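Data block below; observations after.
What you see is the complex with one protein chain gone and the rest in place.
For chain A:
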Amino acid sequence: MIIAESLTRRFGSTTALDGFDLDVPAGTVHGLLGPNGAGKTTAVRILTTLLRPDAGRARVAGHDVVREADRVRARIGLVGQQAAVDEQLTGRQNLEMFGRLHHLGAATARRRARDLLDRFDLAEAADRPAGKYSGGMRRRLDLAAGLLTDPVVLFLDEPTAGLDPRGRAEVWRTIRSLAADGTTVLLTTQYLEEADQLADALAVIDHGRVVAAGTSDELKGRLADDRLDVVVRDPERLGEAAALLARVGDGEPRVDPDRRLASVPVRDRVAALTEVARQLTTNGVEAEDIGVRRPTLDEVFLAITARSAA
């Protein structure tokens, strides 16, 4: 549904995109993850026809974003980093205006506006100016505006940036229900948890190119080892536990004295866990907690971006 091939875009001497490739199948939620300035927004702006690439090609919903920009525009919705609504108009007036500009008839635009206001839980606030809305409400209005024409592909550029946890949860719920209805979604975010929660597949972008792609689990398995954590009862013996982990594990152990925690990456989770438990007992080091866990997406992300910087 979204295909990008070797997209490149320079701004003066900075290269924002440098051979960016992406393939998003229909009906999936795809997360585009990367630090600030990695090129996420530039990629979205090219895919939504707002910006022309210097090189490379992209097709969205079957149409070329440069040569058939109008056809792409008729099939996409974009929700950008700020709520792109007119604050002096009411929620209803905003949706009716954007509906008319999408060339819906007056009656259809009114009906769509009413449906979307209901669906996004904005019916009560429909006739208040959008400027008086909370951040979460404004973002929902923005999302509603992006859905006026039932777009085939929806682009969400950091849709929860600057929202409080409640606003974020509201937006997440909306995105999930859209995905359930079969809309293809490309979501950019800096919040790893967001990508973990929402996306079927991820692409990590750094310095303008995709440096890793796959499902969240694949990336975790492929790019960072599982970790074995031991919490000791007696803080005095934390050093001993760490030394033991260094022998069993596949890397440098990390120690967190405040939590009495020693942690080490391991490849064979079962063997390592059995061995550590046995040795702790043999040496009489009492453990309060012991366990193997998957790396967090943060750890994966740091591992990937550290690699691509090297």
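The definition used in the following text is that contacts are C-beta pairs under 8 Å (C-beta built on N, C-alpha and C of every residue); 3 or more make two chains touch, one makes a residue touch a chain; residues count from 1.
Please note the rule applied: contacts and distances are computed from a predicted model.
For the omitted chain of this complex, the UniProt record lists the protein as "Transport permease protein", which is one of "succinate dehydrogenase", "Aspartate carbamoyltransferase", "Transport permease protein" or "Gas vesicle protein". Which of A:Arg67, A:His103 or A:Arg233 touches the hidden chain is settled by the complete complex: it is A:His103. Among A:Gln88, A:Ser177, A:Thr215 or A:Thr274, the one in contact with the hidden chain is A:Gln88. Only one of the listed residues, A:Arg73, A:Arg140, A:Arg168 or A:Arg260, touches the absent chain: A:Arg73. Across the entire complex, the residue among A:Ala145, A:Leu192 or A:Ala303 in touch with the chain not shown is A:Ala145.
Remark: the residues of chain A touching the chain excluded from display are 11, 45, 48-51, 70, 73-74, 76-78, 80-90, 93, 97-98, 100-103, 129, 145.
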